[in-house]
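Every protein chain but one is kept in place in this view of the complex.
Think of it as A, B and C in the order they're written, each chain with its own count starting at 1.
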């Protein structure tokens, strides 16, 4: 093991809990992750002894809270290697981040006859905002197809990107686990004069991120998938692009001046942060970033590769043809997120039997219906692993699957 | 006293803290309120032992978290006497709620030649979203003026509302404390065929709310001003209006189906809740509503009227012509929020001297620049009181003001 | 936490494995679609209504054991029944599923085998699965009434 797993598990109070006397086997971190005690404590302490609105009032508590809030921004900026802290905008979740880009950048830059490029493995959050805007502005959406292995099929990428204004793609599929070659995709986009928007929800929590090395234009990601609280998401964007964009939500904090006749915008990042911000949540997120930094993102990735290898081997050995695992079998190009079909048992029923053993997996379309149609499935079961999961938990999943098989062939 | 103030203060850990050996005199609740231990505990416990994503996965933890999240919705609906729980949409703050109405209702219902009516005492959150939309759609904004007393001047309201499509107004001014006659304003709007949108940020935390009695169409308010956490706001709307509106943010959870060619929307309230929701925050908010219900909103209002009476009397007695308190002196039509000018000392400097005594007031334009211009002030100092404040704290404010006067006439 | 046997009664698994009334009907029969956006389940309910009687019903689409067996049991329970009686049964079934807003039903509509689905209530997430066919049927009846 590259990381001290017992030590890590001890930091997550819920992992020590039992339900019906049995431990929790939480395999749904691609959906949302659990929180270490340090995150919980940071938020409690802040609310109990340091709470104050930020960026408005001038008293001591307010100044201190503002420093903590802005400190979270600086920490996040470093975590993804952004050039400036003010390139990081806090939103409510990655979905809002992507809507912000579509609405503010898109509405100003896309019109009839234009095209943007998405991939066939996108989450609804990176599809629907563009469809909403396309219905209004009349641009077209082109789709990068997939190979049989669940990788992006780049054989016609130049054709797809030809004349496109933006290429928006996930860094890692939340269904297939596929890790996309972000740097290469960004450079392809730029070669065609398109900006590159990265949906980083599934990769940022699981491996090192370097937006400058990627040379990406925007990156959207969420706190709750990377050990932080709900209620806060992030949009990073290149300063020049953010500066040139119109605002998104209007209200307090995002203005320089308001008269009866109109308003002028504040500077970055306030320009995109209308109203009272997720202050408590930023403090929690800050503690989550500290936690991940202390472990090291390379080590997180290493650990998850080991789990992936073990999971692929064990599931295949134990269930052979009874299980179909979607996506690539090469752990170098995939994360520890496994969608699968098991015999002809419906994913909802699989998850129900697994739940009897406190094995938590997600069953459904994973907010990726276009991809599900491509897979020819209405739903899949999905087990996803994180830094706190163990190979023992892979075994627990397998044991519960065995029982599922028995139950449904009675 | 109508409420047991010592008991209440003991529930707020920060009120027992000292800074430099002196207690905190927090008079900035109109900006954001402190949190009782029960809210902090609800969030910590949830994160430590019950956390799960909601409305997606099917295992026990997920079902339990979903019930808690939806339970918060039901609680909020009851708190404002909404007809249906699904008429309450969770947002990130009241600002997003108002942007949602402007974008989703407004974009579908307003075009060139139309008019909407706002008041001269609105917060930027109820101005800028409309100005942004007006710049796009070409409708006009009309403004209800104010009386010298800081009340709405309704003498030409019929003219203003004539042909208007919407009347959006605050239930209570965050600068003047003025409580507007919501029910009468709603009925005026309806008589002219306009919908009535209420910005309830300042009144919902401080007095009973009954959207059915008002017959309002929309109500926006924020959790963080009513003892709850940051990161969550509310929009209530009449079912028929919400049903007829296009969606606001696109992504997961708000869809019924997505194909490469387009999407269909989910039912209420999911239609307006794209992406992972503020789950932890809803749990905290739920505890905040419980707390307020246990005390009783009538009692909160009663307590604040007593404080207001005492504050008006004491400030006037002690400072005479040296202080100018904006707004009405009648506690029946105002809440416990007092903007004032003190001699010719700049509000920023007032707040600085007050801060030496841990007296926290806000100095600035309070996100209401059009109103400030009307008052002929660039900034005011503002002391705002809540259920945990005492008349002793009014005295502390006065003592600190006395010292401010001395310091700046050296 | 309730056990699997509370959910997967024998009769439910039987209907899941041997669904009754699978198939489609040609117009003028009414076709109604239903979705469970949570899990992607889809159903089509075809009904023929003659003289206020549901003279025929067919089900297609796919989903989990609970949504499939609920649809199958529903089709068996209502085929040949007067529309009014079917509506009463829908109401009673949704009441059994403790759906918000459904008042105390007329208990004269007998549940019969459908009572086996009562255990679903202990698994709140699955209620939507059990109710999918019934909501789709109700919509179909509304269309028929127009």
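Heads up, the rule we're going with is that a contact is a pair of C-beta atoms (placed from the backbone, for glycine too) under 8 Å apart; a residue touches a chain by one contact, two chains touch by 3 or more.
All values derive from a computational prediction rather than experimental measurement.
Q: Can you pull out the displayed chains that the omitted chain is in contact with?
A: A, B
Q: Tell me which residue among A:19, A:63 or A:398 touches the hidden chain in the full complex.
A: A:63
Q: From the listed residues B:165, B:303 or B:369, report the one that touches the chain absent from this view.
A: For the chain that is not drawn, the touching residue is B:369.
Q: Can you list, in ascending order, the chain B residues touching the missing chain?
A: 19-20, 346-349, 352-353, 356, 363-365, 369, 372, 378-379, 407-408, 410
Q: Tell me which stretches of chain A touch the chain missing from the display.
A: 55-58, 60, 62-63, 66-67, 84-85, 255-257, 266, 270
One rule holds in what follows: only the chains that are shown with their structure count from here on.
Q: Between the chains shown, work out who touches whom and classify the graph as line, ring, star, complete or other.
A: Contact pattern: complete, every chain touching every other.
Q: So the centre of each chain is just the mean of its C-alpha atoms; given that, what is the distance between chain B and chain C in Å?
A: Centre separation, chain B to chain C: 45 Å.
Q: Cα centroid separation between chain A and chain C, in whole Å?
A: So the centre of chain A lies 37 Å away from the centre of chain C.
Q: Spell out, as numbers or ranges, the residues of chain C touching 2 or more other chains.
A: Within chain C, the residues that touch at least two other chains are 1, 38-39, 123, 126.
Q: Which residue numbers or ranges of chain A touch two or more of the other chains?
A: 19, 348, 352, 363-364, 369
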